[in-house]
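One structure is given below, encoded as structure tokens.
Apart from one protein chain that is not included, each protein chain of the complex appears where it belongs.
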Amino acid sequence: MLDSFMSYLGSSVTPGEANNQLWALIYVLIIFAGVSVAVMAMNWLERKALAHFQVRLGPMRVGPHGLLQPIADAVKLLIKEDIIPAESDKFVFWIAPIIGLLAAFTVYTVVPFGPSQAVSDMNIGILFMLGVSSLAVLGVVMAGWASNSHYPLIGALRSSAQMVSYEVAMGLAVVSAILMTSLHGAGLYGVSKLSDGTGTLSMIGIVQAQQEQQVWFLFKFFPLGLIAFVIFAIAMIAETNRAPFDLPEAESELTAGFHTEYSGLRWSLFMLAEYAAMIAVSAIAVTLWLGGWLRPFPTWLSGPAWDFIFALFPGLTFVGLAAIAFLGTVRMPKHSYFRVQTIGLAAFGAVLALIGVLLLGIVIGAKVSDHDILNRTTEGLSNVFWFVFKVAVFMYLYIWYRATWPRYRFDQLMKVGWKVMLPISLGVLIVTAIVGVLL
Amino acid sequence: MTPVATPFFFYLLSGLAIAGGLLVITRRNAVHSALALIVTLLAVAGLYLMLYAPFVAGVQIIVYAGGIMVLFLFVIMLVSLERTIKERQFNRMWPVGLFAACALLALFMSVFAKGRALFPDRVPPPPEASNTQQIGVMLYGNYMFAFEIASLLLLVAILGAVIMAKKRI
Partner (left out) sequence: MVPITTIHYLVVAAALFVLGVIGVLTRRNVVIVLMSIELILNAVNLNLVAFSRMWGGLQGQVFSIFIVVDAAAEAAVGLGILIAFFRNKETINVDEIDLLKW
């Protein structure tokens, strides 16, 4: 077992391709744990960031700067009474959040964190991701219907109409990005040939195409890639029911929309599914337009020295976070009442610093000793870091949008979806094809 | 990608598909039928994967499970009537219908039993991994005309649905 464990570390394909069930299982567990932790962190970050946008403090009491608030919330939700409305459809009510959660988490099997850091590489990868994430709407619709109550039903109707409408624009934007994988040649406008069937739907293949063409699809055929990306970025907010398109759960109109009747654990499953879906669609956007795991400026700042500097980034990020935590520790009130919190924050900072130093140690060790496994680990760390970093930027944008923009009215939402986004995305697709053939 | 072509998965998926189909035609509540139909559709998508047709499986999930079934659920919610659940579920001609369907099944089975020898036991080796590309080339090559007609059909269907469903145009 140890042999197969170690032998995989030297391999350069995904566990699915290498037919290595053990490593596939390990990856699944890592991704599951990682996404769950990310959702908790996102919960904290969202509350703190929203609070600071509105010049408040946000959670401060549970742990230093409210760091333990997500855990406290999770415990509260777990031990809360689980209410099923008397007139509801019990079975559908019970299974709806599970469907939402399954759809949100199944998507992660094809998310490419690196050329070999994915559970599996399907040759229909992007199709699979869009398809499975479109199943999430079923959970919402079923939850709304099963509650047997007016607000949830209206929320479910809104959400199904909204998600189906925006899926069209989203799909067309994705198609124009896929089209670019078959238009070879280096640089922004480089198209040297258009040969039969050289494009790809595989998530890893799409990123590798961007690597070969030496351009992120965001900048390819400028501004066509940019327009398609913007269409996708708007549609993905509507797909995940987030502000300003959070009509299905608009609290001023529908109390809480489709999950009005849900409480406790089931409600938390909906929240988990929503945040997991947000991360998943951001991963699609990052893969298609932002070069996935590729580091910034791979051609401009090339060479082993720059590679080394960029490889230091994961460790430096953790060290930077640790520095912020230590700064917070120093600025804690010097009253004895805060002593436990101060020590806790210092310990948190110390853990972050330790991780940072460990990552830096691996990178520097690889540079000094040039050992094969250390080299591969460095490369893998760097890939995963850049992917996660880009996704994290999207997560922050989600919070920013929510703090900035007022909610749309439903007819405006539909109008934007069908009369603006759809024609523009069709136009971009056609122009991309024409440009690709002519150039 | 190599789908696992083991008998176990085949029996599991086809069992799910047939059980889902049975539930579709026996449930009183249309929403339960829709759920059962979703199970069937996903199981059939799994069977497509076992038949080395990943693109068709992807289309099945996106179009059927993600699009058509949402449309169905949407309409069920719009036209939901409390009394239809309490009413008679089968029409008066149901014995005739059941008999006809069973006769059809018997016909199928006898054809399969008689023609068993015509089916080759060995299937050709799995095709290359570029299933999607080959289907794309075929759709835009040999089947170009059919493809355009299909898009026209969809346009007509959109117009028809809008005219039917909209109160005032």
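Things worth noting here:
Lettered A and B in written order, each chain numbered from 1.
The definition used in the following text is that a contact is a pair of C-beta atoms (placed from the backbone, for glycine too) under 8 Å apart; a residue touches a chain by one contact, two chains touch by 3 or more.
Since this is a predicted model, take the numbers as computed values, not measurements.
All shown chains touched by the missing chain in the whole complex, by label: B. Although one chain is not displayed, its contacts with chain B can still be listed: residues 5, 7, 10, 14, 17-18, 21-22, 24-25, 27, 30, 33-34, 37, 40-41, 44, 47-48, 50-53, 55-56, 59-60, 63-64, 67-68, 71-72, 75-76, 78-79, 81, 84, 87-94, 96-98, 100-102, 104-105, 108-109, 112, 116, 119-121, 123-124, 127, 131, 134-135, 138-139, 143, 146, 150, 153-154, 156-158, 160-165, 167.
Convention: only the chains that are shown with their structure count from here on.
Chain A and chain B have centres, each the mean of its CA atoms, that are 32 Å apart. Those residues of chain A that touch chain B in the complex are listed here as 16-17, 19, 89, 91-92, 95, 120-124, 127-128, 130-132, 134-135, 137-138, 141-142, 144-146, 153, 156-157, 160-161, 163-164, 167, 171, 196-199, 201. Of all the residues in chain B, the ones that touch chain A in their complex are 1-2, 29, 31-32, 35, 38, 54-55, 57-59, 61-62, 65-67, 69-71, 73-74, 76-78, 129-134, 136-137.
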